[in-house]
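One structure is given below, represented as structure tokens, and several questions about it will come after.
Here the complex is missing a single protein chain, while all its other protein chains stay put.
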């Protein structure tokens, strides 16, 4: 029996882990993580890391909830089993649309980055790309990939789709950098596999992942062939370690309270993932020197991930809009026409992002491997808007919230026996709402506009899945300006001499 | 045999008229039209009106073109015959998406308003509304409507969906106006029908229509019951006459040239349609006093029409973007990075509108009558963006076009034996492009940003299908702010005492 | 006695012409003007040209009005006589500020381009530039210029400051163009003067000017020395002729009414000014080959003219805002909170432009010749905002005006014995306001957003005094980014190794 047949034949009809099982599975990993200069012994329970784990865990928990089955799970096209949608290859435009809706749901439930999208987007991009590589070059990467995918689905893995290299000097190509390791590259090819060195930066959710799927980060030419490398590896493989990125207000999570953190339960993280001469057996290698396919792989991963932002950031936006509306309720300003109008504007902008996420999905199309790809033009348009509208939504939220959001004392003051009553007295808004509730909602808005979640809602809306200029280049390529010129000539009555 | 059975049994499999047949059919109408204070004897050949007729004609011509069959035609759910999509009730979300694509196509081919959408949007709104009226009230409006629809499909009619009343004082309801005729209303109920009086303003394409389908324009209450009236009538019925609206640069069409008009072939129009005690037989009455359904009818027509703008204006935008790119080519500025970036921005904005049009279609749903309705929130978001982005696209087009667009002499100067050579000489851009071509493309941009087509591309993007504030009210209603507040409370840890 | 002494000694204390005298002085000119392919015999009374003459005439009329003396006139620094401020060299920052206020006033009174600024801006730029040329090169251009200025002040001339060449291929320098005449250049140097050929495009107010002051249009290098030429000439000099630029809705002025034109009395114009081997005596030559000074002359003229827009367009904006407010009054929508808020936004944007105009004036400084120059960074910032905000103000005006602005019938319909009553009836807004008034204000808004005045309020706000990219280049040069980096290093604690 092939791996596939064996897997199909296995007893279960569903491969879903519970949240608890996911948490336990992470405890078994042997990750090497540095945070604030120290090696972390128990990442799962570390107060700074924990909220990000909770967000990923939510992707497991909601998949167990019958009301979300349709969005959170799918039937594997390989085995027919029920798998978490994050482990699924999109088999239709309906699948693409459901992906976006799932992401909006999770954004609403976590008000944070739930991190698991990078793996989903990576497998979908790698699937069609390796299929086409094999067709053209006679390689067998697609089979290797499918074997990995089967294991991923069977084990309900969270996978870190790792693309972005540190890049060093932006004006130089990988092989022209002063330090050859600024992009992940093959340092040795052996009979049993390859050895890689380098790093991947900004790795979202890396610490909460079972496996990593490494891809090149830019389109490459022959001279950069050693940098055209893709592979999978366990997240705790020998030679891999992590340096945890710090976020605005990250240490508030060490203070022990529940108000000032804004979002006590959920968060996100990024890390630098270092490959210190890591050995990858051939069966896990998915590209090795086929530089001409690096561009298409990057474009597709980026395209899927730009679609993703039309779901997840919309969900977070829903929470921020709700929080702003509550803040207005709590200080008696909800009926002011300018407040109502600002809330409408926030909803309008947020739904425009959603419209973009939905449309690039509904307009998706089938690739040669059978996996569905989003409409690339609309996916880039989606992300381009994401680099703008969350900033405006955040600005409007700060407008409605009022200055108190940034001048309020700490929750320790609220709970102080000495001055707690004074804090309660003077920060009361409408008489019927306890001051603590008002503080909670203002801290949530602070969290999303200035704090740990602002990293996700603002800066990563800007740079995640590619910085704004990357989308503009794609829009330029996909916009078919030549055809538009022909339309204009027809209308204007311009006939060119041949 | 019922009307339906008879119709099904008729010989043809397709009911499509050719463009020529359409033009001929118009000549047979006996419309009473005033233009510049004069009664127009032959509207079809009137140089000011003709271009708007050509735009509607294009909806017939493209339906004959095999490459556009899928977008331009549909299978009637009543008879199974092939009908023009403008006569079709949407039977699926796929139909809704195809509608938007058809509209973008026609916008690209005409760079103008092709006018026939109002009828399509009206029949789709009236279908589900009359169905629900009958279900609730025991009336038989839906059957009457279906009989009309059959004839519309059989005859491939262009129908004017007429909604907007003059409204008089915006601060007063219909029955409170000083002049009772500021909204169309029933002045007499007879055994054989009703007599109506009033007017519909801003009637797009009225002069090019075979029939009109009149609907109320706002949500009404009991005291306005006489104003809650809907019906169909031939466009040349006794007592109906039209006053043609003038447009910026309309009289350039009387000058006889082909350059200064910008778009020689195509245009659009609006007119005031006056009902001077018009008799409507009962079989053509579709609402008469059921004020509680006026709101839903308005919302649905407006919703469909707000979706429409996510197609047609995008098509016109394609032409304008192409024209701007040509203008840059023609004066040697195409390689400037700021010009390229502006073109990208124009495409980005235009595709954002398209994304909104597609998404509200893909997220459509089935009504009780079986006809599909767009997602109302997203359709309103779509139109709200249409009130903004075409203005910015136009501004960028003017930026790229350069000042010459508004300081250029007339084509009579270009063709003057005395100074034609001088015009040619000094308005040459890059040496390889004839000055005439440059003038043509600049006049096209002028047409779309300042001229006759600016009426459609700018002001009607603003007010067509409802002014911006109307969409904001709908977004407020549909945005479910209460649910968003609950999301925020969950994240912030706010528990309210019961 | 020198020219100056003679002039001082002349009897009058004021050199101001009345409006009537101005009109008469134009009748004496022998201008050769083509319009719509025909030679115009009497430009002053031509219905298309006349409104633009009226705007210039207003600069004479208001100077006669005691309440505006302070803004409209100044004391000549040469003769001590009272001169029209348009003939004055700015002697202080107070003068610069008054210039802007005069322009706002005239914008308010004409709702159009009053054209005379180009001459004022040209003399101020030429004064300091020729002074510095003479100092460095030992030429005597400044004396020649002063002699011209004396005559200009004595005769209260309107002068066309002519800068913009047709430019042909934007990718090529003057001497590299296929046609050598795409920039004005010296074709012959003679003992008594020079002969020039070429053209100046987009010449604002050329037809209403007594004299022209020609300047080069770009910074030049040695190979373009023949193109570095500046001079003065009578507007009707031998070999000069004009081709009148057409504007949106220009022919409405031929229709004979007073409503549809929007602004019956005032307008603006641009023309192509052709130099067909024109002889210029040396005493009128102000630059001839000194290419190294072409850049500074361009920058200063552009700088003054960019300041101007912070006055004139603000005045026009005042009229548009007032018109939008009236439109809301007339249809009963004035109390809607969204209408009030849009009017506030329009005022906010308009005053921001004014703030820029004032600030670059108040921050002006003295040049070597004694004439005051605006702050160049702020003047460019001013104009950059002018390329944006009038578009948004216009968009908001169209929003408030409603669709009727572009669907309304002509005034011939209003005055028709047959249907005039119907037009009156159905286009009535609030009952107390005659329909004609409503039509008038809507036509004024149309005029400013789509019609003849939109050419000035929109497209020329974009391109007049240099297209947006020209300002960005200047902002980049003047913004002192290096100093800003040092500030950042100080704060960030970055110490660079030497």
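Labels for the chains are A, B and C, by order of writing; each one numbers its residues from 1.
As a working rule, a contact is a pair of C-beta atoms (placed from the backbone, for glycine too) under 8 Å apart; a residue touches a chain by one contact, two chains touch by 3 or more.
Just so it is clear, the structure is predicted and the values come from calculations on it, not from any experiment.
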Query - Visible chains that the absent chain touches, using the contact criterion stated earlier - result: A, B, C
Query raised in the report: Among C:16, C:133, C:285 or C:319, which residue is in contact with the omitted chain in the full complex?
Result: C:319
Query raised in the report: Of C:190, C:348 or C:421, which residue touches the hidden chain?
Result: C:348
Query raised in the report: Per the definition of touch given earlier, which of A:143, A:283, A:345 or A:413 contacts the omitted chain?
Result: A:413
Query raised in the report: Looking at the whole complex, which of C:133, C:272, C:360 or C:373 touches the chain that is not displayed?
Result: C:360
Query raised in the report: Can you name the residues of subunit C that touch the chain not displayed here?
Result: 97, 108-111, 258-259, 262-266, 318-323, 325-326, 329, 340-341, 343-344, 347-348, 351-352, 354-356, 358-363, 377-378, 381-382, 384-385, 437, 440-441, 443-444, 472, 475-476, 479, 481, 483-494, 496
Query raised in the report: For subunit A, which residues touch the unseen chain?
Result: 34-39, 164, 166-172, 178-179, 181-182, 199, 201-202, 243-249, 251-252, 255, 260, 270-272, 274, 331-333, 335-336, 338, 387-388, 391, 395, 398-399, 402-410, 412-413, 415-416, 418-419, 422-423, 425-431, 446, 450-451, 454-455, 458-460, 462-464, 467-469, 472
**Report entry** subunit B, residues in touch with the chain not shown (by the definition above)
**Finding:** 337-338, 341
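Note that in this section only the chains that are shown with their structure count from here on.
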Query raised in the report: Cα centroid separation between subunit A and subunit C, in whole Å?
Result: 53
Query - In subunit A, residues with contacts to at least two other chains - result: 341
